[in-house]
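Below you will find the structure I want to go over with you.
Every protein chain of the complex appears in place save one, which is left out.
As written, the chains take the letters A, B and C, and residue 1 is the first residue of each chain.
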Amino acid sequence: MTHSKPFLSDNAAPVHPRLWEAMRAADEPDNPYDGDQLSAQLDARFTALFGRDCAVLWAATGTAANCLALATMCAPHGAVVCHREAHIEVDEGGAPGFFLHGAKLMLAEGEGAKLTPADVAALIDPIRNDVHQVQPHAIAITQASEYGRTYTPAELAALGAFARDRKLGLHMDGARFANAAAFLGGSAEAAARAASGPVDSLAFGFIKNGGMSAEAVVLFDPDRAAEVRYRRKRAGHLQCKGRYLAAQILAMLEDGLWLANAAHANAAAREVAAGCGDRLLHPVEANELFVRLTLVEREALRARGFAFYDWGADSARFVTAWNTRAEDAAALGKAIASL
Amino acid sequence: MTHSKPFLSDNAAPVHPRLWEAMRAADEPDNPYDGDQLSAQLDARFTALFGRDCAVLWAATGTAANCLALATMCAPHGAVVCHREAHIEVDEGGAPGFFLHGAKLMLAEGEGAKLTPADVAALIDPIRNDVHQVQPHAIAITQASEYGRTYTPAELAALGAFARDRKLGLHMDGARFANAAAFLGGSAEAAARAASGPVDSLAFGFIKNGGMSAEAVVLFDPDRAAEVRYRRKRAGHLQCKGRYLAAQILAMLEDGLWLANAAHANAAAREVAAGCGDRLLHPVEANELFVRLTLVEREALRARGFAFYDWGADSARFVTAWNTRAEDAAALGKAIASL
Amino acid sequence: MTHSKPFLSDNAAPVHPRLWEAMRAADEPDNPYDGDQLSAQLDARFTALFGRDCAVLWAATGTAANCLALATMCAPHGAVVCHREAHIEVDEGGAPGFFLHGAKLMLAEGEGAKLTPADVAALIDPIRNDVHQVQPHAIAITQASEYGRTYTPAELAALGAFARDRKLGLHMDGARFANAAAFLGGSAEAAARAASGPVDSLAFGFIKNGGMSAEAVVLFDPDRAAEVRYRRKRAGHLQCKGRYLAAQILAMLEDGLWLANAAHANAAAREVAAGCGDRLLHPVEANELFVRLTLVEREALRARGFAFYDWGADSARFVTAWNTRAEDAAALGKAIASL
Partner (left out) sequence: MTHSKPFLSDNAAPVHPRLWEAMRAADEPDNPYDGDQLSAQLDARFTALFGRDCAVLWAATGTAANCLALATMCAPHGAVVCHREAHIEVDEGGAPGFFLHGAKLMLAEGEGAKLTPADVAALIDPIRNDVHQVQPHAIAITQASEYGRTYTPAELAALGAFARDRKLGLHMDGARFANAAAFLGGSAEAAARAASGPVDSLAFGFIKNGGMSAEAVVLFDPDRAAEVRYRRKRAGHLQCKGRYLAAQILAMLEDGLWLANAAHANAAAREVAAGCGDRLLHPVEANELFVRLTLVEREALRARGFAFYDWGADSARFVTAWNTRAEDAAALGKAIASL
């Protein structure tokens, strides 16, 4: 299949040249696993980025990053509340059940695949406080959400206060965290700030944003890092040559590449959105577009070289990436507008 | 730490240049996960290599590769027999317990960290055939073993016949499979052949042999691949951009690079061994040396720039790799001989 | 609390006198665990009852009985489809996640807490056949359902055919199986017959029907019994003195006590129902009644000595049992009618 004008997904985009350079530069012998000099820099670099003490581990997939973090805040006999369309529920092959030893996902409703305190309360308030019913231990949200929606600082603050009141952990799946942060003005700290401090943990994604194989598990309570390190090894996720993963992440943080890449993708998405009018199913707040398009219309677009996925019977999903060409985005926007 | 003459481990060696090239060449958009054109070639390439139908999946670590394969042959209420010093028992952070949902490792004795049918029988024959005792479901062996020893075809044939008689699966941890194959004359097929056919599964290692992040799970019963694919995803090991892993493996198979790299490492190990005389704790049949050396002797070697790990109080372990310089190996052999 | 006229639940009723006798009669030394002469009779007794070869194990709770059976038909990476209000989802404290090692429960809608093929298809047909989504491996239904509804032979036949077509296991939670069988005319075989043969497994409940601590796991494929025996031991459910559990079950099967007890409870429920008119939320097909009653009405009933649970804000649940006095049932029916 030729992908002349690809809007299929950001998860198959090429690796950014600066990451190739960084990986090649790491091609000197160093200690194996995460004992190398690059991995050793992660804590400090993210602490600087967030303005908060944090401990950071790399992992090769978002699935692993999410589940390793969740496992520290939800016992096997507990549950994690997430949106009915959350990636951890829908697209991770049951990984939470594996990493959390059979803990449940409890599925809340919520507009735009986002959760509000009221959404979570509606789900968990009816749960009897007895051993016959699984009790919630944590909440997992996605920033930006599965529909490309972004939690504002006010929304996060409300959720954070709710989680604290209910003694629930709060995890953020940040597969497209950079896009959310770019939308919110560029502050990583603001995009992960809940109530009086950050969320408990963040799976900070880099792979969809120009990386090859490295996501970051960011733990804002550094004392939890030891447990996650044991769990990571036990899950077969402690790679021998971890320096190549650390190199990717450090290159991403260097000179704000993570933010520039995301801003580029977001801008491309806005360019497409400009042509979509009321076809849009969701406001465009990151790098994904969900667009009402008939089958005939989709075929017409594909005939013009645009590649994308169907989204149900009557819509399509378009995803922009760090490498989306501005002219392709503009062309797609115009093509949709002209349908 | 300067590693001027490094013999610490092959697991931290640089990535081979041809793999860098292959990864860069994969830097075109393709389908995500393992839907790309490179991953699609794995089955055929390994089938050709082994002269046997097989299905092959990449995984980022040997731990994951071993455990994904073992999970298909041992139920949660069963056990895997392995050597007391097997890597899966000693150095994988309890990963088998995680991937196999609490199945046991049963620890056999055996010379050189190898197992014979008699070794296994001594362990499992006393087990009562009742529900109070965990029953063995599979055997896991390491080729080359944790002491750098290699199973001969005759030894494998005997173990394979034993496993078949006892209705036990047979898995081979091949973190250094290439070194074993090189020692045995260069045939991958011979190095994994048990009784009338190959072992049931092989974790074929490439990372210690010049790779960056890709091992191969080789299933000689291709019908088991579907289950392993689900388990891999569920364990967070299905990477988005799998083409970079497939590219590494395909480059390794190209023109026998896997074998050439291993042969180089083995030759370097023999060069060192030539200076060790009766200091050797084990015959050198791959790329590891276990050498009796006093603390003073070890300090003398380190003072001359050789880097290596202690092995207990009175010995040292030296590991050669695809990039070990011949002159360093020769120098080390001479240095030991001159102690 | 005085329970002068108790309709709270059948799960706290006294033990039937014939079971006490049977247990006392078992008070001779015999082999421990399930090696005794009583446990040895179970297979034959249930095979006679169902007219089908089956293997039968006792377990102390319905939760264990359900989960032990389900574990043989759903891999850890799979899912069990059940009703959103199924006991295994709502009231077993996450036990399926534990026994099935993190497998999912997929929640279907269905009238009266029953499932039809269409209900299940609506849930599972949208699931993509790829590793990112958990695949269904089995269906679990409850006979009688959580709302006291009974599957007719025709309904079971349709579900059985559907399960077979989709290659899904079919398990029946029979906590109140006796009540369902009594409603259907008294045939155990008819109450568990799906398509061309019985369901794959049945958790045949006795505790709510006059037992103390014994349910039966009935496996209509006797070859699966060995695995269940290992799993039962591993779950700590193989009791030392299993003869006391077998004694209860055998006494229940003797002279149709199981059916007589259930018929008694059903008759009492019908007696109550006669006074409920259109207050009934569900047809009464077993021994549970869900009745629309205001808070004031419920208080009035309680003031007259009737004990029962609220069911939401506007209703109540009444459960009859093997020991419900006919006069109490009649009195309750009249009391409701007179409100």
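What we mean here is this: contacts are C-beta pairs under 8 Å (C-beta built on N, C-alpha and C of every residue); 3 or more make two chains touch, one makes a residue touch a chain.
Bear in mind that the values here come from a model prediction, so they are computed numbers and not experimental data.
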{"item": "Touch partners, limited to displayed chains, of the chain removed from view", "value": "A, B, C"}
{"item": "Hidden partner chain, touching residue among C:M212, C:A300 or C:A330", "value": "C:M212"}
{"item": "Option from C:L219, C:L238, C:A316 or C:A335 whose C-beta touches the chain left out", "value": "C:L238"}
{"item": "Full-complex contact with the absent chain, from C:F46, C:F98 or C:F177", "value": "C:F98"}
{"item": "Hidden-chain contact residue, picked from the options C:V15, C:A157 or C:A300", "value": "C:V15"}
{"item": "Among A:P76, A:G256 or A:G305, the residue in touch with the chain that has been omitted", "value": "A:P76"}
{"item": "On subunit C, residues whose C-beta touches the chain left out of the figure", "value": "3, 6, 9, 11-15, 20, 24, 27-32, 36, 59-61, 63-65, 67, 92-95, 97-99, 207-208, 212-213, 230, 233-241, 244"}
{"item": "Contacts of subunit A with the absent chain, listed as residue ranges", "value": "75-77, 101, 131-132, 135, 227, 229-234, 238"}
{"item": "Missing-partner contacts on subunit B, residue numbers", "value": "76-77, 79, 90-94, 97-98, 100-104, 131-134"}
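Criterion: only the chains that are shown with their structure count from here on.
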{"item": "Most central chain, judged by mean C-alpha position against the global CA mean", "value": "A"}
{"item": "For subunit B paired with subunit C, centre-to-centre distance based on mean C-alpha positions, whole Å", "value": "50"}
{"item": "Approximate Å spacing (C-alpha centroids) for the pair subunit A, subunit B", "value": "34"}
{"item": "For subunit C, residues contacting two or more additional chains", "value": "76-77, 101, 131-132"}
